[in-house]
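Let me begin by handing over the structure; questions about it come next.
One protein chain is absent from this view; the other protein chains keep their places.
Each chain carries a letter (A and B) given by its place in the written order, and its residues are counted from 1.
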Amino acid sequence: MERSLMKGNEALAEAAMRAGCKCFFGYPITPQTEISAYLAKKMAANGGLFLQAESEVAAINMVLGAASTGVRVMTSSSSPGISLKSEGISYIAGSDLPCVIINVQRGGPGLGGIQPSQADYWQATKGLGHGDFHVLVYAPASVQEMVDVVVKAFDKADEYRMPAMILADGILGQMMEPVTFPEIEAKNGDKPWAADGHKNKREHNIINSLYLQPDVLEKSVVDRYEKYKKIEETEADAESYLCEDAEIVVCAFGATARVAKSTVNQAREKGIKAGLFRPKTVWPFPAKQLQEASKNAKTLLSVEMSMGQMIDDIKLAINCSKPVEFFGRTGGVIPKPTEILDEIVRLGGAK
Amino acid sequence: MTYEIVLAGFGGQGVLFAGKVIAYAGLVDGKEVSWLPSYGPEMRGGTANCSVCVSDEPIGSPLILEPAILMALNTPSFEKFIDTVPAGGKVFVDSSMVDVTTDRTDIDVFYVPATELASQNGMNGMANIILLGKMMKETGMFDLPQIEAGLKKTIPPRKANLLDANINAIKLGMSN
Partner (left out) sequence: MAVVFDRPHAFCDIPLHYCPGCTHGIIHRLVAEVIDEMGIEGDTIGVCPVGCSVMAYDYFNCYMIEAPHGRAPAVATGVKRAKPDSFVFTYQGDGDLAAIGTAETVHAATRGENIVVIFVNNTTYGMTGGQMAPTTLPGQITQTTPYGRDPKVQGYPVRVCEMLSTLTGTALAQRVAVDSVPHIREAKKAIRKAFENQKEKKGFSIVEVLSTCPTNWGLTPVEALDRLRNDMIPYYPLGVYKDIDAVKEGE
């Protein structure tokens, strides 16, 4: 397979097209722009549709419409735009529709900045809209993973009839790295629930999230949570690096995990038994994998480009059985390997 | 072996392009590479820079904070980055554009009047490539055929006619 050099945003867009994405609806925002630009150039020639909506709100509702007809559909944005999409995401989840949503995160709150951030972790994993629901959230850490997870996201969204999000950041979107495209089968799957016209052959399908009877609504939510339980058991994914004998396990996802890996290597050179635990899915959070990876650890250290959000899931995953410390930079500042190393040393890793 | 490089200048001087040539040369050579641009308002008229990493190992952070190799194409960039270069580093300066020097003695600074050389040799707009040639010669990162391969990948097909001029600019830089 040929290696080519691509920006994360462009590689993701190309992979989405190869995975059978037929419609893309977006609205311009930095730093995800290359996804839209790439698809604007290529979608039509590939038999797909690119449409720039009048707002993020409209874009996510166009996604709702296209997903209702059963085609593979995607939208992308960055933090402030995802907040605007959250209404539609809740409706999509409540209507059991599959779609793929990209968040190339930037600093917040408010208009924030345009530099890389991971401060939308809580939003993505716990609060992507009103009501009881989850979306699958993948956290790639390289341009190659941007390709791999978008293919997976489409497959899993279809399989579970739910939205899947790719939680990237400005670094992953903007950087170029070698990437190879595996043989990707453009799938769509059989969707008997889709509202694509009944051709007078079956009962009319309804795409809906409204249930005025509390007991009926409760059942629909509980059924969805049965599905979530299965997903938590089967879809949680993580990478453990040098964790087997690690006394301090650094936990980080996305671009931050790359910095943390460099730090772990530096710590090992100093004789510190450090390891890296990198969630590849952040919902579901890989709790069992973390318990295993941290079984010999004395301390865990969560490193994030935020004021500390994933740290909550880490504490829950190990049931607060060990001290969990935090180091983070926010507002678009990227943590330096040296400052993470200082933190590891401060936590007693040098002993 | 790992090379950590920062290229910086005004938008339009071709620092992102020169960075891509290095990254593509690395790609063709089977190395691990990363290229990370600065992005945002500075792209539109202000200063632009990119971090490039070429390595035999998987690359951690693609953001280079302490570049062992620096290319500075204007004074603000030179001033911004010169003190981030660690001891033993190599700095390539377009002295036609940068009107200051550094007192540091723990690094090698190569002052090349790249813009002047470009205009004397009918290579207007290729100061970045001339300086890239100098960088290749002084660091031994890639030899001429490798950097040629990188250029071939970087120059879009509709501008293929510029390939020879770019190769000549590399050679000119290597001979200075």
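The definition used in the following text is that contacts are C-beta pairs under 8 Å (C-beta built on N, C-alpha and C of every residue); 3 or more make two chains touch, one makes a residue touch a chain.
Owing to the predicted nature of the structure, the values given are computational and were not obtained by experimental measurement.
The chain not shown here is in contact, across the full complex, with A. Although one chain is not drawn, the whole complex shows that of A:Ser68, A:Asn103, A:Thr125 or A:Gln144 it is A:Ser68 that touches it. Note on the undisplayed chain: of the listed residues A:Ala186, A:Ile207, A:Val221 or A:Val345, the one touching it is A:Ile207. Residues 22-23, 25, 49, 51, 53-55, 57-59, 61-69, 71, 73, 87-88, 91, 95, 195-201, 204-210 of chain A touch the missing chain (whole complex, contact as defined above).
Assume only the chains that are shown with their structure count from here on.
On chain B, the positions that touch chain A within their shared complex are 20, 23-24, 27, 32-37, 39-40, 59-63, 65, 153. Listed in rising order, the residues of chain A touching chain B in the complex are 3-5, 30-31, 114-115, 170-171, 174-178, 255, 258-259, 261-262, 265, 334, 336-337.
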